[in-house]
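Here it is, the structure in full.
All protein chains of the complex are present and in place, except for one that has been dropped.
Per-chain numbering from 1; labels A, B and C assigned in written order.
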Amino acid sequence: MSGPSGRHFLQLPGPTNVPDRVLRAMDRALIDHRGPQFADLTRRILADLSWIFDASEHVFVFPSSASGCWEAALVNTLSPGDSVLAYENGFFAAGWSDVAERLGLRVERIQADWRRPAVASPIRERLASDRGIRAVLIVHNETSTGVTSPIAPVRAALDDLGHEALLMVDAVSSLGTTAYRHDGWGVDVTICGSQKGLMLPPGLGLCATSRRALDANRDAALPRAYWDWAEMRRCNRDGFFPSTPATSLLYGLAESLRMLREEGLESVFGRHARFAAATRAALDGWGLDNHCVDPAGYSNAATTVVGPEGVDVRRFLDEVLRRFDMSLGGGLGRLRGEVFRIGHLGDLNDLTLLGTLAGVEMGMRAVGADLRSGGVEAAMSHLLATTPAGMAPAKERSTT
Amino acid sequence: MSGPSGRHFLQLPGPTNVPDRVLRAMDRALIDHRGPQFADLTRRILADLSWIFDASEHVFVFPSSASGCWEAALVNTLSPGDSVLAYENGFFAAGWSDVAERLGLRVERIQADWRRPAVASPIRERLASDRGIRAVLIVHNETSTGVTSPIAPVRAALDDLGHEALLMVDAVSSLGTTAYRHDGWGVDVTICGSQKGLMLPPGLGLCATSRRALDANRDAALPRAYWDWAEMRRCNRDGFFPSTPATSLLYGLAESLRMLREEGLESVFGRHARFAAATRAALDGWGLDNHCVDPAGYSNAATTVVGPEGVDVRRFLDEVLRRFDMSLGGGLGRLRGEVFRIGHLGDLNDLTLLGTLAGVEMGMRAVGADLRSGGVEAAMSHLLATTPAGMAPAKERSTT
Amino acid sequence: MSGPSGRHFLQLPGPTNVPDRVLRAMDRALIDHRGPQFADLTRRILADLSWIFDASEHVFVFPSSASGCWEAALVNTLSPGDSVLAYENGFFAAGWSDVAERLGLRVERIQADWRRPAVASPIRERLASDRGIRAVLIVHNETSTGVTSPIAPVRAALDDLGHEALLMVDAVSSLGTTAYRHDGWGVDVTICGSQKGLMLPPGLGLCATSRRALDANRDAALPRAYWDWAEMRRCNRDGFFPSTPATSLLYGLAESLRMLREEGLESVFGRHARFAAATRAALDGWGLDNHCVDPAGYSNAATTVVGPEGVDVRRFLDEVLRRFDMSLGGGLGRLRGEVFRIGHLGDLNDLTLLGTLAGVEMGMRAVGADLRSGGVEAAMSHLLATTPAGMAPAKERSTT
Partner (left out) sequence: MSGPSGRHFLQLPGPTNVPDRVLRAMDRALIDHRGPQFADLTRRILADLSWIFDASEHVFVFPSSASGCWEAALVNTLSPGDSVLAYENGFFAAGWSDVAERLGLRVERIQADWRRPAVASPIRERLASDRGIRAVLIVHNETSTGVTSPIAPVRAALDDLGHEALLMVDAVSSLGTTAYRHDGWGVDVTICGSQKGLMLPPGLGLCATSRRALDANRDAALPRAYWDWAEMRRCNRDGFFPSTPATSLLYGLAESLRMLREEGLESVFGRHARFAAATRAALDGWGLDNHCVDPAGYSNAATTVVGPEGVDVRRFLDEVLRRFDMSLGGGLGRLRGEVFRIGHLGDLNDLTLLGTLAGVEMGMRAVGADLRSGGVEAAMSHLLATTPAGMAPAKERSTT
């Protein structure tokens, strides 16, 4: 490892690096969660969340992990025994299905290729043959596989069939990294968490809703208390929460949303796409395989790399941590030991990415991988060729 | 109000003031929640939680509000339609009952006096007449009323009857402020949150368990996913969590537990008791009434004050905020507009308490209350007479 | 003492409490002290310093204590053997004279009453009889005595006599606490430091200058290098410094000046005057004597209290620290053991002041002083009667 000096490289697909502005915003005394200043904070956050989700209906914020909002989405809209259709092309998609089952829903799983983006046709077929399906669950960016799936075709399938099922999307690692349109794509519930593109510590779960999802809430019979939308919506109207909210994380959320607004979403998505492309250029340079085999599915947030022949991926990850003080993501579920994941989302820049890729190359060599050299050079070439023109370092200025 | 200068006085019964040591501990870069350093952090926290709860079985930590753990306690141990007996002597006790009902349990409520500590006899009676009751729910310190209830007699009632019901206790505002013995009192599930005596921001819910509670978990049929103990216990064994934990709050928790260990629990409880007594001395000096009418129930954490005749309590709270930059607690539920609450728990000292009491006196005068003078003087006398001997300011030294 | 809990009460006449906004502004990564962002920072700070000093000519910022700028003022404007006239009515005034002597100047000291503000007549007399005096040194607010002296009459004396001497003023504890007009009063060099009304940690010395002071700089023959104005002025023009500046303190300075601008100087001075008056009301209530015997000289920044008969002041200070975790100022120089000093400047509010005064009263009782009760009550009455109307807590809002 690189010794006791310098900053750890946290290049997971999340949690991501928290910008100092956000850490400092959280490092503040608490306020009364029932006072006027808190109400202002809540209103500002809810307005900015509407903007970033493209969601005109209510967005809910829970003190919870993102997966808590998988549960919130289901218990607020469905009844015991309801059928849901889950498109499973990754570890987190499967996790959501499991939650649905544990809550007493009937889950029909479409087992799909983990190396490709979702295709709408099998969804369309099942929906056509089963009018009783109450919800379709799909993951926008699978953090385990580094594959992004299109959502609009699923909506189109529902619309074409005139099917009543709610469309529920996990956007945990896509919000703030990849263009996402909750209203624009006709999504009914979008789930997110704080620790990916929003650049916060974990601890907040988010649900964006539609009018139809809120209507479904009235009849949904799954038991619920903590996750109940109705009570939270009532309290939020005045700027408050039914139970004590996670004040310091909300301070941070207000700041991270302000940063994203300052930068502009086009620029945010553009830099994620650029870092993802530079990472793939490095893979090509080294001769390593992207786990995602369809360019249409390449993820802005993370690249999942197939461990090369003869390399013990877990040992590779250990060596990268021990020698170079960097955390990369390991393979999850059936991919354990098969792949590793490079997070390139959130708060990082060209030189951090290049340091990351250098760590990957050295780590591979440390475990004896027969890598071509030239990966880092290729990433440099890509970054140099695509430097955005005419920009000045804006972030620091605004904080001085 | 006192103008834009100085620190806000946050004298709620919680959230409480977060010590700078804890804020600074949270103001740190994130680490890999699946890495070895995280495992160390988890193990240290769990060991310290065992100590502070006096709980030899597993303590669970959720990213949630404390009330989330009301739900966790129930869904992990009970089945649909099970009967629970709830002792209701305050707003939060009633809230827990509501949660139980929403989750599909049959809730038998003992409506008790909100101004006195719980008495075991009605609990004993109901238990004697209904062997099918599966759990008894009771609040140790009712944050809404400033009344602390004894838990041991409830255990004794269960034991005397040989009754199988689980004993579940809300210790949200007593842990870290008042002697609490999870094992010692034979409690099966104790619920707590981060933002009271643990001096953290809100965002963590805690459940201490017993062997019987963990056994009940195996057969409990209430649907659960997020709150499931079994999976968390499995993951915790290696130092990890089933979903992404709230890392920065865990950093803070490790630090606050370290501070409490440094001070020693006897000293912690002693200073809470001393501040509570000084506050009551001020009430006597002013001629204001404590909402709690039984000295055996006086709370270490907060004192609930009956609004004097002719005073608009809500206007009083507004004036205290506007003029003196202090947040006090208002009345909750049926006490709305009737009482206000002075929090004297967590991170404060003699002079902060006296500033607080001075703010109460001035606020009362500002709304025309006919108060005797002398409340602050009485509190000073109490504090002066009870200054702990021979101590040196330890806290700062340890951090320099 | 009050135990290991809560915040230390730092009620010195300086260093003062640093607002969290300022601490957090300093808690930031460094930037290149020769880069464009630094130049922006320098320019903004210099503009805001002009505003707060009321100084149209250059203001110099040194990494140094305030007393370093006593030296900077002298070595930049005078030559070996030059005569200066020093008005000595306190410990810091005497300290400045000592510095002048050590630097090779001839110092004529007017030994004046430490309990009263300066009077211009003896200055006028000496100036009239000695045309060769090159500078008059006077302290605006003597931090050791809690006495504020008028500056305008000294300027008038110089003007009436057509005397060429430079007027140099120590405004270390008055800037940001008391109306101060560098240009308006015709001051040639004003000296200040960061740790009083500017609410920063110590480490920055400041010199505001006049055209005549800058002209004198050209011929001044005292040796100088570190303190040299000419080189700093040249560098400052481009936003830089001749040697590495104290970046983090400059971050803090930018923030504290922003806070003072947000509040407005009238309001800043008003709240200091109000806290000083409340403190004096407490003294009257207790029957303690103000060291300053002329109401015209009462200080906005600090009140120096005569130790009552039979009280060991040093033991009093020790007990206040040990029992109540509060630091008050002790007597300096000839006042050692005779007085103590209550700082009421910088970042504090009504309730902090009342906590402070309560600590004074309890500390006095702890050492057996025969105090009348009623001091804290009197301060409360004053504060309640003088609450500024119609203001809302502005500070926090701007940071959320």
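Going forward, a contact is a pair of C-beta atoms (placed from the backbone, for glycine too) under 8 Å apart; a residue touches a chain by one contact, two chains touch by 3 or more.
All values derive from a computational prediction rather than experimental measurement.
S.K.: Using the touch definition up top, pick the residue from C:56, C:121 or C:243 that touches the left-out chain.
M.R.: C:243
S.K.: Counting contacts across the full complex, list the positions on chain B that touch the omitted chain.
M.R.: These residues of chain B touch the chain that is not shown: 20, 24, 27-29, 31, 37, 40-41, 44, 251, 254, 393, 396-397, 399-400.
S.K.: Write the list of chain A residues that the hidden chain touches.
M.R.: Touching the chain left out of view, chain A contributes residues 1-9, 17, 19-20, 27, 259, 262-263, 267, 271, 321-326, 346-356, 358-359, 361-362, 365-366, 373, 376-377, 380, 383-384, 387-388, 391-396.
S.K.: Tell me where the left-out chain touches chain C, residue by residue.
M.R.: Listed in rising order, the touching residues are 7-8, 10, 12, 14-18, 23-24, 26-36, 62-68, 70-71, 80, 98-99, 102-104, 193, 195, 201-203, 222-226, 228, 243-249, 321, 327, 330.
As a convention for this text, only the chains that are shown with their structure count from here on.
S.K.: Go ahead and note the Å separation of the Cα centroids belonging to chain A and chain B.
M.R.: Inter-chain centre distance comes to 34 Å.
S.K.: Can you tell me which residues of chain B touch two or more of the remaining chains?
M.R.: 7-8, 17, 27, 321
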